[in-house]
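Submitted below is the structure of interest, expressed as structure tokens.
With one protein chain removed, the remaining protein chains of the complex are shown where they sit.
Right, chain A next:
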Amino acid sequence: MTKRSSRVSIAIVGAAAFTLAGCREEQVDASAFPDLQSCLDESARGGMFTPQECETSFAEAEALHVESAPRYDSLEVCQEQHGVDACGTEASATQGGSGSIFMPLLAGYLMGNMLGGRTGMAAAQPLYKTPDGRYTDASRSSTFSNNQGSTKLNTSQFTRPTSTIGKAPMTAASAVSRGGFGSAGGSRSGFGG
């Protein structure tokens, strides 16, 4: 029994510990579909996904829709964010939902290849309309011009959206200010002890 570690990460080049974990490096093949049928149609033509995957992914996106769709306390605000005729009540979208909470209608789903089972990831994401006629995901971290087509996307696009009840990390938000930490240290150059 030695007193030392059996192995140590000693590679500490530049920002390696962080860039490897960053959200940019890994890409996957991804497709967007407006509905289940268009996925099944494409699979019949030999597309990227099997009919089974279409079914599973669509079910996953629908479940995420119920859990993570943006929720609003008025129809006006929802329509402002997603366009006229793009919103419904929570009651109509989910069992036991409220008639006075409003959610955008599911307007498509985004599927990533080879993402099943990865922690914190969802192989399929619900898409919603934006007021200018584009499509956005549940956390509204990305906006796409269309809800149909294939491309390569960063895996971060498939980060599981957070439940709209509580907010979690790594979803984007807009900043109201920046730079409020770090000033009290004044002219000191190092902060360790």
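Some points to look at:
The rule is simple: contacts are C-beta pairs under 8 Å (C-beta built on N, C-alpha and C of every residue); 3 or more make two chains touch, one makes a residue touch a chain; residues count from 1.
By definition in this document, contacts and distances are computed from a predicted model.
For the chain of the complex excluded from view, the name given in UniProt is "Acid--amine ligase YgiC" [choices: "Molybdopterin synthase catalytic subunit", "Aminomethyltransferase", "Acid--amine ligase YgiC" or "Putative membrane protein"]. Contact between chain A and the unshown chain involves residues 2-18, 20-23, 119-120, 167-185, 188-193.
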